[in-house]
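Can you keep this structure in mind? I'll have questions shortly.
What you see is the complex with one protein chain gone and the rest in place.
Up next is subunit A:
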Amino acid sequence: MCVSMYSAVWSREETTERNYYTRYHNMSEITAWMEQMKRENPDVVSSMVYGQTYERRNITLLKIGLSSTGRKKAIWMDCGIHAREWIAPAFCQYFVREILRTYKTDTKVNEMMKNLDFYITPVLNVDGYIYSWHNESTRLWRKSRSPGTGGCTCYGTDLNRNFYANWGMVGVSTDCCFETYCGTKALSESEAWAVTDMLGKMREDILAFLTIHSYGQLILVPYGHPNISAPNYDELMEVGLGAAKAIKAVHGMDYTVGTSPDVLYANSGSSRDFARLIGIPLSFTFELRDKGEHGFELPEDQIQPTCEEAYAGAQHIITYTHDKAFYSYAATVRATLSTIICLYKKVK
């Protein structure tokens, strides 16, 4: 009797683990999961509260990397800046699990964990995310949950229009009842301020900035303003196209790469633009599945394949970033990058 009970419990936990990353999780579950990641991987995972939401909730990131004595370079990833894009926090969770699962056995991941710290925010817009879980009628909420001002009675500012990057210039609404409302001024929202503050402190060290959204199957490069080009546009496009190729190799999905004004729409005040403006060279927005059939309400049976392909895309960018910093490879070596990775694996 005892043996069968034990094995029943054991298989339920195993099943839970295996199924955990194929389901959406509310904020309490994600918070508990962050604690679990720290508990299970104390040598490599710590957390940091780096700001507060409007409703006074903590904005928390996981810092993941092998500890070292010196200052380390960093990769930034945030998910869930828009509340209804549930696949994004699911991807952040998947990404964390994947690097923790493979860093001991995969030479390349191990090397990157030695040389880099990953700063990962599973849910940036905590208030909005919680609100989108409240009931079916709130599921499609996008913005923060700060109230309107100056007689405008609607709620929320679009956090991805609130950054100090050509703020308010294009692709925004000045009416607090609209979905792209950019706020009363840049960084009016504490969530945007928290990210700005962190990036400002770490700007010397951050090599790549990835912000995860849905939907559309796109990889967007700076800038959102149609008349402004990033100085390393060619590099951004080449790395982005490489990421799209890596994505397609997983499940055949097409992701389109380009600046926002080219492939989607013009916009200003985005976190991606702010990151590029303060000097982070590789700054990308991922728009995950799908292309409109389910839109924001992506079925749970697509979480795993979406995360697998997005992981391949993110790893392409991170690997390029890492190798560029630590091996001083020139642009022309990009074509042979995969060969070099194979060689290092053999050397192991």
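Quick note on the criterion: contacts are C-beta pairs under 8 Å (C-beta built on N, C-alpha and C of every residue); 3 or more make two chains touch, one makes a residue touch a chain; residues count from 1.
The definition used in the following text is that contacts and distances are computed from a predicted model.
Entry comment: the absent subunit's protein name, as recorded by UniProt, is "Cystatin LXN-type domain-containing protein", drawn from "AP-1 complex subunit gamma", "Transcription initiation factor IIF subunit alpha", "Cystatin LXN-type domain-containing protein" or "Actin-like 6A". Of the candidate positions A:Met202, A:Ile228, A:Val263 or A:Ala312, contact with the unshown chain belongs to A:Val263.
Mapped onto subunit A, contacts with the missing chain fall at residues 23-24, 27-28, 55, 130-131, 133-134, 136-140, 142, 145, 153-156, 158, 173, 177-180, 216, 226, 251-252, 254, 256-258, 261-265, 290-300, 302, 305.
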